[in-house]
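The structure follows.
As you look at this complex, bear in mind that one protein chain is not there, while each of the others sits in place.
Every chain is named by a letter (A and B) in the order it is written, and numbering of its residues begins at 1.
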Amino acid sequence: MFHQTPLKTFTVAAVIAALALYAILGGYFPREIVIEIALLAILAVSLDFVAGYGGMVSLCHGAIYGIGAYAFAGMTAIGGYDTVTATLVALAAAAAFGLFVGAVAANITGIFFIMATLAFGQMAYVVVFESRALGGDDGLSGIARYDLSAIGIDMNDSLQFALFCLAVVVIAYAAAAYVLRSTFGRTLSGIHSNEDRMRALGLTAWRHKAVAFSFSSMLAGAAGILAAQHTQFVSPELLVWTVSGEVLIVVILGGLGTLAGPIAGAALLVLLKHKIGAYTEHWHLVIGLFLVAAVMAGGRGVYGQIEYWLRQRAGRRADA
Amino acid sequence: MVADVDFWLTQFLNGLQLSMLLFLLSIGLTIIFGLMHFVNLAHGALYMVGAYAGVSAAAALGNFWAALLIAPIAVMLVGIFLYAAIIRHMRRAGPMNQVLVTFGLIFVIVDLVRIVWGDIALGMAQPAILSGPAEFLGVVYPAYRLFIIAVGLIVMAALSLVLSRTQIGAMVRAGVENDAMAACLGINVERLFFAVFCVGCALAGLAGAIAAPVFSATPSMATDILIPTLIVVVIGGLGSLRGAIAGSLIVGFIQTFGAVVMPEFASVLVYVLLAAVLIVKPAGLLPARS
Partner (left out) sequence: MLDVRDICKNFGGLRVSRDISMHLERGERRVVLGPNGAGKTTLFNLLAGTLKPTSGEILLDGARITNLNVEQRARLGLSRSYQKNNLFEGLTVRENLALAAATGEGKTSSFFSRAHESRSVRETVEEVAEMVGLADRLDTGVAHASYGNRRQLEVGLALATKPKLLLMDEPTSGVGPGMIDAFHRLIASLPREITIVIVEHDLDLGFDVADRISVLNYGEVVFEGTPDETKGSDVVREIYLGDWQGDA
């Protein structure tokens, strides 16, 4: 069950503030890193929503991210629609795909659920890859960015774009946290804890899971919309299952089922990647060892481990 | 018309050859999975190690057959190391953690291979005796590819015999069916798992080594082969030899014939099949447990 604890608030605020500072003080390259972290953080929050609070570990969040990006790209670059319409269509497309996958896979459990989401994600990848209308493996370019000049924001400025992405991370986190505390979210935690019992109490669990998956997909779609605007280019690579795998790693490193942890996890992974990448091209080796160590150490993730220590200390104090 | 028949027969052999490689990989994965509910995503990485070990052994010894013997042993040793260092401790950790640990291992193994062997594709010479074309049912087909099919069929037959006729086979079947019961019957499940794990690793190494002369050894083979292998295992049904055979044939033939008949959507067909099986028969087509 989700509680917006002070530790969560502090962690999110601290990570976002540090990244904002990094973007403001750094040059072009740090801002690119901040944008990369922000996109991954939104995806990680969306995955943690279903995986950590609904027990649905998805390997198709990369594909949903790509669907959001492609829908936005297609609407602006091919359809010539304005960015607001494109945003709504992209969010709807991601949510609809998520609703479909969630509904079909809702009764599949464990490793089989992961395989099912992999299958649907890869199907989307192949369809996009083979679709001539969407540019096939060449991708699409000429994508518009939001025009926020009316409120004094220049989205073509790398710093302002980076800060805008960070703002979306906060919005995504707040939306997920809000829903998790709502009637819907509490019911979802009930399913995660004991689906059988929830059904015996009268809940149509598969429908609830499908809606949860759809909401999470909408958040992933939002990350896709930003990704399309960031490079103003989309390619099928966005949809490959390894993207989903990377998001899953972020969630695990940060702390599955903590919502705040995955944001820290995204920052950690991307910074590790670039810092290690500066010395050696074999940064995957380090990330891999890190992942193995994190899971073997109990699988709580960095944030989850801190939360666990604090709770144990609080428990000891209460006993004493 | 004759040309047509030849064409389809060639495709049939291509499909069979792919199926056999998938079988060599999926059988180890599925039995480990079925016996101990252990999800080893690093199985594809072991296949890659097998290919590189084969390439190096063949280059060093100048003998293909020696390489074919050394590669499985080398991969088995890697497997034993992984077992002792990691897998043994993750036995009771639940499928999610196993997926994640072995997912991490893929990164580690792939990067280690890139450090040792570099990023370029490494070829491996076919043995002289198998390097030419051969005739099969009137079709001219590379002899080496027929050899791959033969190896697959031999392993398939040998495993069938071992599983159905020997005491070890009976123990494995009992373990897959009900490991708690098997343990009660005095079977040392832990040792059995270790033995099966070693055989699974060796077969992955063998698959890598015999694939190297055709596809070359590349770092990307670890993940390229992983997904089709997992699909075979899930479609066929966990822990089941018959399931692995059926799954390999289905996936191998769908990929091969799909690429010929509807090249644009060949790769999507397998995923459609996977999704359909998961929805209609979540336990797979031929599950080991009824």
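FYI, contacts are C-beta pairs under 8 Å (C-beta built on N, C-alpha and C of every residue); 3 or more make two chains touch, one makes a residue touch a chain.
Computed from a predicted structure; not experimentally measured.
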| item | value |
| --- | --- |
| Chain not shown, its touching partners among those shown | A |
| Contact with the hidden chain (one of A:T9, A:S182 or A:T280) | A:S182 |
| Which residue of A:N194, A:T242 or A:Q312 touches the chain not shown here | A:N194 |
| Hidden partner interface residues of chain A, rising order | 1, 178-179, 181-184, 186-187, 189-190, 193-194, 196-205, 208, 211, 215 |
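Going forward, only the chains that are shown with their structure count from here on.
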| item | value |
| --- | --- |
| Chain A to chain B touching residues, read off their complex | 57, 104-105, 107-108, 110-112, 114-116, 118-120, 122-123, 126-127, 130, 241-242, 245, 248-249, 252, 282, 284-285, 287-292, 295-296, 299 |
| Parts of chain B lying in touch with chain A, wherever the complex brings them together | 39, 86, 89-90, 93, 95-97, 99-101, 103-108, 110-112, 114-115, 223, 227, 230-231, 234, 264-265, 267-268, 271-272, 274-275, 278-279, 282 |
